[in-house]
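Omission of a single protein chain aside, the complex is shown with its protein chains in their original locations.
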Amino acid sequence: MTDSENPTLSFTDTEATICHISKMIQEDKLYFVQMAGAPLMALLMGKRLYAPGVGYVVEEGAVCPDPEFPLPRMMLGSSGVHFRAVQWTSMLMVDSHAALGFMDYGLLAALQVDRFGNFNSTFIGGTYDKPERRFGGPGGANEIASQCWRTIIMTKLQKRKFVERCDFVSSPGYLDGTPGARERAGLPADTGPWRIVTAEAMFGFDDTTHEMRLDAVAPWTTVDEVVAQMEFRPLIADEMGALQIPGEDELRMIRSEIDPSGLTVSKGEWVTIDAVTGKKVA
Amino acid sequence: MTDSENPTLSFTDTEATICHISKMIQEDKLYFVQMAGAPLMALLMGKRLYAPGVGYVVEEGAVCPDPEFPLPRMMLGSSGVHFRAVQWTSMLMVDSHAALGFMDYGLLAALQVDRFGNFNSTFIGGTYDKPERRFGGPGGANEIASQCWRTIIMTKLQKRKFVERCDFVSSPGYLDGTPGARERAGLPADTGPWRIVTAEAMFGFDDTTHEMRLDAVAPWTTVDEVVAQMEFRPLIADEMGALQIPGEDELRMIRSEIDPSGLTVSKGEWVTIDAVTGKKVA
Amino acid sequence: MTQTAPIIASGKGEFRPPDPDGFRAYIRDHKDRRLVSKLVTDKEAVSRFVSDGDYLAYDLNIAARGPGSLFREIIRQKKKDLWVMAKFTWTDVSLLIAGGCVSKVDVGWMEFGPVLNRAVKDGSVKLIEWSNGALAYRLLAGSLGVPYLPMRYLGGTDTFEQSGAVLTEDPYTHQPVCAVPALNPDVALIHAHQADMYGNTRVFGAGVSPVELAMASKKVIVSAEEIVDPIEIRKQPQRTTIPYYFVDAVVHAPFGSYPGSVQGLYTADLEQWLAFAAAGAMGKTDEYLEKWVYSVADHQEMLDRNVGAEKLQALRAADTLKEGYYD
Partner (left out) sequence: MTQTAPIIASGKGEFRPPDPDGFRAYIRDHKDRRLVSKLVTDKEAVSRFVSDGDYLAYDLNIAARGPGSLFREIIRQKKKDLWVMAKFTWTDVSLLIAGGCVSKVDVGWMEFGPVLNRAVKDGSVKLIEWSNGALAYRLLAGSLGVPYLPMRYLGGTDTFEQSGAVLTEDPYTHQPVCAVPALNPDVALIHAHQADMYGNTRVFGAGVSPVELAMASKKVIVSAEEIVDPIEIRKQPQRTTIPYYFVDAVVHAPFGSYPGSVQGLYTADLEQWLAFAAAGAMGKTDEYLEKWVYSVADHQEMLDRNVGAEKLQALRAADTLKEGYYD
C-alpha cells in the first residue's frame, strides 16, 4: 500500500539495472564492455552522468571512444560508438590489454548465473548435443571474465536465471569456489566476478568461500522476495544495503540520450513505484 | 699472362660478389634481405638491372620498397631505402611473413661458414667466454636462415672464413648435415642454405649429404686455387660452371647508383683482370 | 627448467590438427609473388577460391563492414559443407545455414534464431565452442606460423570442454596455462574500404582481426568499396592493412556490406538489416533467399533491382560521422 497522493514512477527492469550500474562507474578505472546493448548503455550512462572522462574498450577494437549523446539508434557497427576514440585497433589488441592487467572491470550480460558467478550464454534446457534453446555463445565474455580484474554481470532476477547449476558454463566465475580454482584452470591470479546486478537486487561474493552474497535490495522489494526468485539461497549480508530509486532525470536521460529507439531498454518487465516511498504501486 | 693489347678491368671482391648475386634475382620470388650493406646492394643491383618488379622485405619492416637510384650514401635508417614500399610495418610482421613461407630467398652476409652452411656472426678466435674478437651477433640472420626457403650467403674466399668448424654457429645451415637435422631442431621443413657466393667462387650443397659443393669459379682463378683458400675440401661439381666477368657497365652502375659513397664496395681486395680473357693481370 | 610439461586437461571439440609445414608448402606452391592484377567478379572469386568442404572465415559480419556480397554469392553458387568461423558474427551464419552451405560452425558469437536452432536440433550443423577472442587468437597462431599458442583464458569452463583447447604446463613457470591450436582457414573473406588491383588492401577504423585472418588463410578474397591506383598505395605505405602477396582475388564491391554499414561510408539499411531475422522467425527464409540471392545474377543486380540508387544515396548521406576514416 502507498500514499495515493505521491507521484508514481514507471520503468523497466533493464532501465533500473542500467541506473544501478551507472553509479559504479569510476573515472580512474578502465572498463572492458561486451558488444553493444545494455552493458554498453550502462557504462555510457555512467560516463554521461558521473564519470565523463572514463576510459573503456569494446571487443571490436575501439579504445576509449567519446561518443556524442544522444547515442545512435543502432549501436552495433555504427561509427557513432567509435567516435573520438584515442585509438582504433583490433580485438586481439584490446584482449591483450586485458591479459596484461589494464582492464579493471569487465561489464557483461548473462542468461544464467550460478552460486559462484559462473555464467551461461550458450544454451538453455536439454543437453549440449540436444539443446532446447540454443543461444549465440560467449562472444567475448570468456576472455573478459577471465582477464579483467573484476567482473560486473547484468542479468534479471528470475529463478531460471539464478540457478544451482548453469546448463552450460560459457564463462568462468569462481568455478567450484575452492581457493585457487581459477589459477588451477590457467586463469590470471586474483580475478573473478565482483557484482551481479539486477533491477531488484545487487550481489557480491564472499572473499573466502566465493559464494554469492545478497548485498542490497531495491525499496520496492524485500530480501525474502529476492531470495524467492532464486533457485539457490545466497549468503545474506550482515548489513543489507538499499539500491537507489531510479531518478526521473535518469530515466529521462536513458530514454532520450542512451537508448532513444527504446529497442533495448523498453524490453523487459515494467515496474511502477511510489516515487517517494519507492514501494510498488498495486 | 695476358695479351697486353686488351683493356683491363679493376674491381673489389665485394663488387664482383654483388655482380654475381644480382644475376640470381628473379621477379617471381620474394626476398628477405638482412640490414643495409652489401646484401641489400646486391638485391638492389638485381632489381635495377634484371628484375625491376622484384619484391623484398627488410628487417625493420619495409615491404617491397621501390627506392630511387642512385641510392642514398648511407642506407641504414634513411627514408630513401623505404621509399614507395607497399607497406610500412614491423620486424615482427615481416618475420612472420617468413615463418609462413612467403619468403623464397634469404640474402645474408657471414663472417665464417662451415661445410654444411652453418655460419658465424658472433665472435672469432678464443672461446665464447673469452673471445679474441667479438662481433655484433646474428641480427636477423638466424630467423632469415631458418624460415626462408633458401638462403644465399655472401662472404669472402679465405681460409679463415671457410672453416671446418665455425667458432660459433650463430645461424643454422644444415647443422650436422644428417637428413632431418633442421626439422629435429624445430626449424621449418625443407629449408636451408642454397648458395654461398664469393668473388672467385660459387658453392651449392649436395641434396642428400648437404655438403658444400663448388659449382662455379671466376675466370681469373682455378678450382685448385679456390680449394687452397678453404680449410675444408668441398665437393666438386661434375660440370664446373664459370662465373661471369663483372661488366664495365655493371661496375659503373655499382659505383654511381648502388654505393655512390663507396663506403661498402671500395672495401676489400682489388683485382685487376684482362677484360677479354678474364685472367688476372700480373 | 627442464622438467616435462603434462597435458592436464583437454577439450573434446573437433578441430583440424595444425600443420605449419603443410601451410608453408601451400604458400610456396600457390601464392603469386608478382605484382599481377587479381581483379575478378564476385562470381569468379567464389567459383575459383571457395570449394565445398572449405573452412571459411571472414572479418566482422553482415551488420558492419562484412563481406555481404560474397556471402550471397556463396549461397548463389550453392557451396556445401563449409566449416564456418563464427567470430563476432551476426545473422550471416544463419544466412549461410539457410542457404544450405554449412556443416560445422566454430562458435564465438552469432546472432541466434529459429534457423540456427533447427539446424542444431536436427543435427545438420555441428557446433564447436570457442569464444570471439579464442578464435581470433587461433588466427594469430596461424599468422605466426606456429602450431599453437598459450593463453590465459577458456580454462575451467564447459566452453573449454567443448573446444579443442588443452590445459598444459608452462615450461618456464610450471604454472597451468591453456593452449589453443593454430587455425589456418582454407579461405578468408575480407571486405575493405580500398584495395588496388594487386591486392594491397586498406581497412579503416576499428576491426576484429583482418591482418591475422589474411596472413593465416590459404586463399584470401578481398572485396573493396573502391579500387585505387597502385601508386596511391605506395605513396602512403603506412595506411596499408594487408600487402598484396597475401591476396588471391580482389572484387570491386560498392555497398558490399549491404545491408550492413561500412564506417566512414554508409550506414546500415535498418529495415533490411533486420529482414532476414524476421524471415527466419516467420519461416520465410526461402522467400528471402529467392529475393536477395537466387533471383538476381549478382551483387550489382541486387542493388539495382532490390535497393535502388535513391536508397543507396540516402544510406551514404545518413553516415554523418566520417571523421578519421579517410584522413
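Which chain is which? They are A, B and C, in the order written, and residues in each are numbered from 1.
Keep this in mind: a contact is a pair of C-beta atoms (placed from the backbone, for glycine too) under 8 Å apart; a residue touches a chain by one contact, two chains touch by 3 or more.
This is a predicted model, so every value here is computed, not measured.
> Using the touch definition from the header, name the shown chains in contact with the chain that isn't displayed.
Within the full complex, the chain not displayed touches A, B, C.
> Touching the absent chain in the whole complex: find that residue among C:P171, C:G283 or C:G308.
Among C:P171, C:G283 or C:G308, only C:P171 touches the chain that is not shown.
> Kindly state which of the options A:A16, A:M41, A:V63 or A:L76 is in contact with the chain not pictured.
Of the listed residues, the one touching the omitted chain is A:V63.
> May I ask you to list the residues on chain B that touch the chain which is not drawn?
Answer for chain B: residues 35, 58-62, 73-74, 76-80, 82-85, 88-92, 95, 99, 118, 122, 128, 130-131, 133-143, 146-147, 166, 168-172, 175, 181-188 touch the chain left out.
> List every residue of chain C that touches the chain not included in the displayed model.
1-7, 10, 17-20, 144-152, 166, 168, 170-173, 175, 177, 179, 181, 204-206, 235-238, 323-325, 327
> For chain A, enumerate the residues touching the unshown chain of the complex.
Listed in rising order, the touching residues are 27-30, 53, 55, 62-64, 66, 82, 84-89, 96-97, 99-102, 104, 147, 149, 188-190.
The rule is short, and it goes like this: only the chains that are shown with their structure count from here on.
> Hey, how would you classify the chain contact layout here, line, ring, star, complete or other?
line
> Farthest from chain C by Cα centre, which chain is it? Let me know.
B
> Which chain is the middle one, judged by CA centres?
C
> Which integer distance in Å separates the CA centroid of chain A from that of chain B?
Here chain A and chain B have centroids separated by 61 Å.
> Indicate the residues of chain C shared as contacts by at least two other chains.
In chain C, no residue touches two or more other chains.
> Which residue numbers or ranges of chain B touch two or more of the other chains?
Within chain B, no residue contacts more than one other chain.
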